[in-house]
Every structure is written in structure tokens, then in C-alpha cells.
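Removed from the display is one protein chain of the complex; every other protein chain stays in position.
Take a look at chain A:
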Amino acid sequence: MADFTSPLVNSARLPDYQNKTVRLPCEVIRSDPNANEVVVKASDGGQVRVKLVGGVTMKKGFFEVVGNVVNNEAIKAHAIIDLGENLDLSLVDFVVEKSRDPQFSNIF
């Protein structure tokens, strides 16, 4: 059976998931329309490059990027979820880190 897990991450956790699928909640810092790439700020404040494919756009605001970790600072997006204009990233970071706690391993 295929494994459809995509753990919540911030920029610091990317190295743990080389070549795996993750979910990155983030805020757009700048988008480069020519290169199909967007630079975002993750919930821990670190910057990540998101490679977009197939005409998907991320203009401004908050998104959850579901994608494959390319390297420590880039992910290749499979799907983008628009999270609007108002997201408390420090709260999200709390959830990102708490969900990794071993006492919740039956949930996550």
C-alpha cells in the first residue's frame, strides 16, 4: 500500500526529509515569474525556495506547499493550498514542532 504521509515542516526540518513529501506552511516573500520559483518564509522564519510546476501560481499571502524536498532549502511543489491573508506563523510553528513529539506518534 502506498504511503501517503506528508509531515508538517519548517525550514529547519527540511534536511530530515530529503527526497520525501512534506507540507510547508509559509508566506510568500517574493515571486520570480520567469523562473517559476517563489521564495517563501517558513513558520520558523527561515527562507525556502519553492519550485512551481504546471501553471500553478503563488502570488501573495500564506500557503501550504505540499511537495518533494529537493535539498535543504528548496522544495518542488505538487499541490498548493491557499491559506489566505491571515495566518499566525508562530502558532503554526508550535504545531509543526509539537506534532513531532514522540508521545503523539500514534496520531502523526
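As a convention for this text, a residue touches a chain if its C-beta (ideal position, glycine included) is under 8 Å from a C-beta of that chain, and two chains touch if they have at least 3 such contacts; residues count from 1.
Throughout what follows, contacts and distances are computed from a predicted model.
J.: Considering the UniProt annotation of the chain absent from this complex, which name among "Ubiquinone biosynthesis O-methyltransferase, mitochondrial", "Serine palmitoyltransferase 1", "Cell cycle control protein" or "Replication protein A C-terminal domain-containing protein" applies?
T.: "Replication protein A C-terminal domain-containing protein"
J.: Please give every residue of chain A in contact with the chain that is not shown.
T.: Per the touch rule, chain A residues meeting the hidden chain are 4-8, 23, 25, 62, 64, 66, 79-84, 86-88, 91-92, 95, 98-99, 103-104, 106-108.
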